[in-house]
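Only a single protein chain was left out; the remaining protein chains are all shown in position.
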Amino acid sequence: MSSSPTTPILAHQFEDATQQRDAATIGMWLFIATEILFFGGMFLGYTVYRYTYPQAFAEGSQHTLIWFGGTNAAVLLISSTTMALAVHAASENRRALLVSLLLGTASLGALFLVIKGFEYAHEVKENLLPGSSFHIVAAEPLKAEMFFYIYWLMTGFHALHVAIGVVLILIFAARAFFTNAFVNHDTPVDLLGLYWHFVDIVWVFLFPLLYLVDRHS
Amino acid sequence: MSAVPMQAAPQYAPALQPTYLNVQRTIRSWLLTTDHKRIALLYMVSITFFFFVGGVAATLMRLELLTPRAELVTSETYNKLFTIHGVVMLWFFLIPSIPTVLGNFLVPLMIGARDVAFPRLNLASWYLFMVGGAFTLFSIITGGVDTGWTFYTPYSSTYSNGHVVAMAAGIFIAGFGSIATGLNFIVTVHTMRAPGLTWWRLPIFIWSLYTTSIILVLATPVLAITLALMALERIFGVGFFNPAIGGDPLLFQHLFWFYSHPAVYIMILPGMGVVSELIPCFSRRPLFGYKFVAVASVAIGVLGFLVWGHHMFVSSQSIYAGMIFSILSFMVSIPSAIKVFNWTATLYKGSIRFQTPMLYALFFIGLFTIGGLTGLFLACLAIDVHVHDTYFVIAHFHYIMVGGMVMAYLGGIHFWWPKITGRMYPELPAKLAALTVFLGFNLTFFPQFILGYLGMPRRYPVYAPEFQVLNVLSTAGASILAVGYLLPLTYLLWSLRYGRIATPNPWEATGLEWTTHSPPPKDNFETTPLVTAGAYKYDSQAAEAQREVAHV
Partner (left out) sequence: MNANASAVRTYILTEIALLGLLALTICVAYLNLGLLNPIIAGAISVTSATLIILNFMHVRHSKPLLWIFVAAGFFWLGIMFALALSDFLTRHWR
């Protein structure tokens, strides 16, 4: 897998580039495992409450803006492809391509945040932000408030991860453009890609769980 | 000292090249170091400080409990004291203790590496720990928190008046330090082992820390999200566990204990690792059943994730879940017992030397066994209903955590002190201190088993007058214990200047860390070691023969 026999940057604790690359990859996957369990706590809460209050979750879900969420799902999926292509470009030392693909990925991430922002603004206007001003017409308004609490919580943490990702991608793009940092040294880009794909996976689960509960009724 | 002949490692001249301690001398070189050995020392100083913070809280509680009525502090202050004691001792002493001090120092040395896989992340973990500690100290100084270390909702999220958010933030941040340490160790053990060092040749200490790291990495994020949800609920007044909108406080307990029960194994597995190094060395025999001990470590780590519900037997969780958790809890005793039996079998026909580290190791075996067996009482649904939230529980987990982990930590510190500092500690005061700790510990906590069995509940400053005798005994024990803890601090500091110069291998121990200088040079080894045999190649017959010659 280590395609670059002449890696210029070898930290003093490592014997060779393969060892360094393996360590970094395992480390990143362990970090992703921690993220899985971090989000997992919220997914567990979602499961418990949806099981306990099925009707409130159905009613709450029908108040979400499915086309905003659906578009965002597509945006993130496409950004994952551009990121995968960027990692590929880095492994082939094609700097110009790498920079433009990273910028494309960052723009798609930013687009996701903009769409999400409009969605949030709409929900605040509709009094769907949990708290004293929360108001919803539903059979169990308090339980529906729990649905929206979970909605804001999970999309909020996810949006935070997207925002961090966008900033990181922009930093990487700048470094790829102005320096030789990733020439024959594509591991950092690869790890950035893993993070970005993970963020995408979270949305792959969040979208149906939050937007698609009993849409047919 | 019952002299161990110093004939080890003649291939080394006295260290002329700089050691990791004197290669650079500025404060800056310490605060910005990425050397795992220096980071271990940073952690050692920090957790010693936090140990005494938690110790002061414990002392005040024990003083209050001298009399049946609340005379020294109010109930509210008492609540804050046991919260400080719990939070500081668990997250800022016990969880980091062996992993970050001995682990950071020894993991690369034991596997023949120059450093951990991510040295800068390692330094970052110490800074995260310190920032988390600062938040916690801030919330202690500005008025404290009275929720107990468990932060149960809805009390913590709604009613408590203390600085709950600041303290939770401290634990949250320090938690990321734990994750960084665990991640580092896992990657290091996987990728940085010296040539020839296969998994079945690793010292048990490495197996233990590897398992501990798995727990740190996979459980701590759940604590992070749990505390974050609790704090968000407190800040915004509406939230995940809020019964007003259908939230279930038991969900908090499930998430909290999904971390906090495995965290108990973070607090004992490294101790088991240390003891597995000490017992073979001081009985001059290979560790009995090496593979079983190694696999038992991993088994304890994994099973530890399956038992958290035994903290919730009386919380109105489903009785069926209670049964499942009860059965699974009993199963943890299997690998734990395997370890105890194997340590004991290692002693059999050994040529035992009762030096200070060995004393601590033997104390560990006995006290851990008592703690573990009383844990079985608590895993039993019917008995737990009676002793839940009594001093029986307090005594049980102090036998594991103090009788187990703190003993192992002290044993390990003494054992590796020559390697860490290049000086020997003075043997006689060390033995006296070890005996003092052992006596004080048992006098403090054994009466608490009886108190709990008789029904004295935990977390109250007042109690029925008939419990006073046992409480006075316990407080008397605590004062002896305090002396026992201050002694090592004194003579270990003394030894830094006046201790005998240590040879590379004063204990004639096996293990790669003993093949380099004491203290080691910055890059640990002059040449990367080549490993050709398993751990614990002790020759019991040679040791016995040597002893007979010495006595002629």
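Each chain gets a letter, A and B, in the order it is written, and its residues are counted from 1.
The working rule: contacts are C-beta pairs under 8 Å (C-beta built on N, C-alpha and C of every residue); 3 or more make two chains touch, one makes a residue touch a chain.
Worth saying up front: this structure is predicted, and the values here are computed from it rather than measured.
Colleague: According to the contact rule at the top, which chains on display are touched by the left-out chain?
Modeller: Computed over the complete complex, the missing chain touches A, B.
Colleague: Out of A:V48, A:L65 or A:A174, which is the one that touches the chain we can't see?
Modeller: Checking the options A:V48, A:L65 or A:A174, the one contacting the hidden chain is A:V48.
Colleague: Just to verify: which one of B:T142, B:N161 or B:S318 makes contact with the chain not shown?
Modeller: Answering carefully, the residue with contact to the hidden chain is B:S318.
Colleague: Quick one: which of A:A74, A:A96, A:A121 or A:A139 touches the chain that's been left out?
Modeller: Within the whole complex, the residue contacting the unshown chain is A:A74.
Colleague: For chain A, which residues lie in contact with the unshown chain of the complex?
Modeller: On the chain A side, contact with the omitted chain comes from 1, 22, 25-26, 29-30, 32-37, 40-41, 43-44, 47-48, 51-52, 66, 70, 73-74, 77-78, 80-81, 83-85, 88, 92, 193-194, 197-198, 200-201, 204-205, 207-209, 212-217.
Colleague: Across the whole complex, list the residues on chain B that are touched by the chain not included here.
Modeller: The list for chain B reads 190, 214, 218, 222, 248, 250-251, 254-255, 258, 305-306, 308-309, 312, 317-321, 324-325.
Going forward, only the chains that are shown with their structure count from here on.
Colleague: Distance-wise, how many Å sit between the C-alpha centres of chain A and chain B, to the nearest whole number?
Modeller: That gives a centre separation of 36 Å.
Colleague: Name, in rising order, each residue of chain B that touches chain A in their complex.
Modeller: Residues of chain B touching chain A: 108, 113-119, 179, 183-184, 186-188, 190-192, 217-222, 224-226, 229, 232, 236-240, 244-248, 251, 254-255, 258, 523, 528.
Colleague: Report the residues of chain A in contact with chain B in the complex, numbered from low to high.
Modeller: On the chain A side, the touching residues are 11-15, 19, 22-23, 26-27, 30-31, 33-35, 37-42, 44-45, 48-49, 52-53, 56, 130-131, 134, 140, 142-143, 145-146, 149-150, 153.
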